[in-house]
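Here the complex is missing a single protein chain, while all its other protein chains stay put.
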Amino acid sequence: MAVSDLAALVVALPIFGSLVAFLAALVRSKSGWPVAVAATAAQLAVTVTLAVRAFGEGTITYVVGGFEAPYGIELVVDGLTGTMLVLIAAVSLGVLAYARRAGPRSNPFYAVFMLLVAGLTGMSVTADLFNMYVFLEITGLSAYALVASGDRGRSAVAALKYLLVGTVGASLFLLGVGYAYIDTGTLNMADLAVKLAANGYTATLTQTAFALIVVGLFIKVAVFPLHTWQPDAYAGAPDTVSGLISALVSTVAAYALLRVVFTVFGTAFLDANPFAHALLVGGAIISILLGSLLAVSQSEVKRMLAYSSVSQFGLIVAAISIGNVTALTGAAVHLVGHAIMKGGLFLTAGLVATETGARSVDEYEGLVKRSPVGAGVFGVLAVAMVGVPPTIGFAGKWYIAVGAAEAGSWTLLAVIVGSTLLTLAYFARLVERMFFREPTADLEPAVERADGALPDGGDLGGSDPGSASLGMYAAVVAAAVLAVALGFAVFGYGDVLQSTIEALLS
Amino acid sequence: MMDLLVSRDYYVATFLLLGIGTYVMIASRNLVKKVIGMNIFQTGIFLFFIAAAYVEGGNPPVLTMDAPHVSPLPHVLILTAIVVGVALTAVALGMVVRIYAEYGTLDEETLQEVRGSE
Amino acid sequence: MNVELPLLAFVLGAALATAVLRDVLGAIIAFATYSLGIAVVWVVLQAPDVGLTEAAVGAGVTTVLFLLTIAKTVRPSGERVIERLDWPALGVSVLLVGVLLTTLGALPEIGSPDTAVLTSEVTTYYLENAYSEVEVKNAVTAVLAAYRGFDTLGEAVVVYSAGVGLLVVLGKEVFA
Partner (left out) sequence: MTDITSLRPLAAVLVSAVAVVPILASYRRPNLREGWTVLAAVCKLGLVASMVPAALRGDVYVTKLGPFVPYIDLTLRADALGLLFALVASTLWLVTSFYSIGYMRGLDEHSQTRYFAAFAGSVSSAVGVAFASNLVVLYLFYELLTVATYPLVAHDETDEARAAGRKYLAYTFGGGVAVLGGTLLVVHLAGTTAFTAGGIAGLANSDPTLARVAFALLVTGFGVKAALMPLHSWLPDAMVAPTPVSGLLHAVAVVKSGVFGVARVLLDVFGIDLVAELGVGGVLAAVAAFTLLTASVIALRQDNLKRRLAFSTVSQLSYIVLGIAVGGAAALGTGDAAKWALIGGLLHIPAHAFMKLTLFFCAGASTSRLTPTTSRTWPASASACPSRWARSQSPQPAWRASRWSPGS
């Protein structure tokens, strides 16, 4: 095991960046963007270094303050963590490129943006359950505030709902941690795993802890029927923010679920408790099916994409419930893939709204003539999301499905494979409208901009409101290219991830 | 049965507080009261931790006092959690103020009507 | 018969009052009372630091925040004093309480000296080494500042994020 204080640096760096972005307003207002870009670029460099080391030298640990593991708070970076860290930094950088023109531009916005990065990073690296709760709340607080940064009243209502439901989720998680703590007297994940095993997996306290933690995280992941906050939040947030949180927040919550289920409770627990297994399988199947059905019935594009996330995270939960090396590799691949595809789709939806004002499914008619780049990228990402090979959407699904076959979970296999058609159902009707219909209504480019209700929000960087910036195009095109290109990199990634997953399952 | 309830009275109180908090969050039409409900829900969980740290006849975990000490760790956790709770409340109330400025109501149903015609 | 049962009854009563009072100001006052009661509970449970914080933060800051909010918004005045009972909500909360009560038997007795929390090596380690390693007599402070300093950093970040978050929510610039 390697030791590196880079593990603490990745949390500290974005916090520091946030403070600088905040204080930079003393010098000049609207100076948050360059600071955030610099901090995120540095963050990306550090996380890549850390990930390369985690893959090369094995798990990296660091105990904050120099104390020993169960007494102090331990940070652990293995291959899976490294993946998440790089994903968080890279997606944030992409969203920042987009946000330059599109997004709210006040300094506090970028300060909160960096705090979200810090919270997500903290959730990924920590190996202590209570510490995870603290970062879960930092993530939550910044996500709630970011959703509310839109200048429409709708944003505030969506954010409050998100806050109330999200807090219940985090609180149930905390209560579950409480049960685990009363059961064992420790909070360190590795230490908990040993002591829970010693107590026996059928102890009521252990079972309750599992159920509460899983349900709490289900809320954060937005598993059906605990997803109710999500469509409002994604649709109510400014486009920049929906791109960011749809790509990262549920993703890291799902990572946390995976981490807690396997590091703390372990496969032996799942084997000993059919109810625990059923909880995961049930959540997965219901989310996949009902999420897709609800997505089909939406008239607003961003809400449709939000319900699509419910369905896609069903696949991740399915992978967790299967719990073998192949399926969990698939979970990691799909977490990354979904982040890129869904983040890209939300940003594209924002780009389209900026260029043409179209926000509803019907308004997308004939889009290819009005926003060729938007329609093209949307089409590519939709195809990737459906899971057409060789995109990353296919790769993730393939791994999870092979895992299901290895485990002999035929029902899950059928649902996973069949989900392709469900995904197709809601994307096809949009693609058809974009490419094979004439535009019906003349729409005005988005005049109402998500500008954080700035009193002086009239400053549009000296450009006309209907045009998107180069950064916006770059961000969405990069997402489309990555969604296809990463499909070819998956095998190599799965290979280096294997030892991490094997360690996780042992 | 009675024994069980009395010997674990704080846990029972925790559960009841969680129940009351949930009820207020769901049943109240007023947004401010929903936030109050959230606070009750959270303090219920705090009680769970602090009660777990307690030992009969114990002293606070100040090392100059005589043993037995109650466990210091849950206290630390809950100190953090209390601060988290206030932070959440502050942000939530900020949103409530925004909503009122925007729609002129804090009543959930009126809000829905106003937004329906948006 | 000691103080705990009446105290808990008081706390639960105050919580119930917030639930049933239709008047928001009344509910806020009931909530402040509730927070004070909880602060006393912490002291009874030998957690004076938590009790102090709760009294300052829970009963103090939070109540002020609530009062500020209704000052900035509206205090709906209704004809009714008591909220109407919401059966679905009651069903959900009774279900939650019922489910949680099934775990009651598995929880250790309160105050029992041989629970995992008290006998665990972590607790023992803190009590034995806090002074020698951190040189603070109050183990809570030692753990807060040293052993779990990372949590405390997180706590500071939470406060900071609530501050910036509020600016974002209310759409204000930092120094404007």
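When the chains are written out, they are named A, B and C in that same order, and each has its own residue count from 1.
By our rule, contacts are C-beta pairs under 8 Å (C-beta built on N, C-alpha and C of every residue); 3 or more make two chains touch, one makes a residue touch a chain.
Since this is a predicted model, take the numbers as computed values, not measurements.
Chemist: Of the chains you can see, which ones touch the chain that is left out?
Modeler: Over the full assembly, the chain not pictured touches A.
Chemist: Considering the complete complex, identify which of A:N199, A:T420 or A:S499 is in touch with the unshown chain.
Modeler: A:T420
Chemist: Can you work out which residue in A:A69, A:A428 or A:V477 touches the chain that's missing from view?
Modeler: A:A428
Chemist: Please identify which residue in A:A41, A:A69, A:A272 or A:A405 touches the non-displayed chain.
Modeler: Checking each option in A:A41, A:A69, A:A272 or A:A405, the one touching the absent chain turns out to be A:A405.
Chemist: Residues on chain A that touch the omitted chain in the whole complex?
Modeler: Counting over the whole complex, chain A touches the hidden chain at residues 326, 383, 386, 388-390, 394-395, 398-399, 401-402, 405-406, 413-414, 417-418, 420-421, 424, 428, 432, 435-438, 488, 490-491, 494.
Going forward, only the chains that are shown with their structure count from here on.
Chemist: Would you mind telling me which chain pair, A-C or A-B, is linked by more contacting C-beta pairs?
Modeler: By number of C-beta pairs in contact, A-C is the larger.
Chemist: How many angstrom between the C-alpha centroids of chain C and chain B?
Modeler: Roughly 5 Å separates the two chain centres.
Chemist: Measuring centre to centre with CA averages, how many angstrom lie between chain A and chain B?
Modeler: 27
Chemist: Could you list which residues of chain B touch at least two other chains?
Modeler: Within chain B, the residues that touch at least two other chains are 18, 22, 35, 52, 73-74, 77, 80, 84, 87-88, 91, 94-96, 98.
Chemist: Residues of chain A touching 2+ other chains?
Modeler: Residue numbers touching two or more other chains: 130, 134, 137, 141, 144-145, 148, 156, 159, 181-182, 187.
Chemist: Quick check on the complex: what are the chain B residues that touch chain A?
Modeler: For chain B paired with chain A, touching residues are 18, 22, 25, 31, 34-35, 38, 41-42, 45, 48-49, 52, 73-74, 77, 80-81, 84, 87-88, 91-92, 94-96, 98-99, 102-103, 111, 115, 118.
Chemist: Touching chain B in the complex: which residues of chain A?
Modeler: Touch residues, chain A against chain B: 130, 133-134, 137, 140-141, 144-145, 148, 152-154, 156-157, 159-160, 163-164, 167-168, 171, 174-175, 178, 181-182, 187.
Chemist: Which bits of chain C are touching chain A when the two form their complex?
Modeler: Those residues of chain C that touch chain A are 103, 105-108, 115-123, 125-126, 146-151, 154-155, 157-158, 160-162, 164-169, 171-176.
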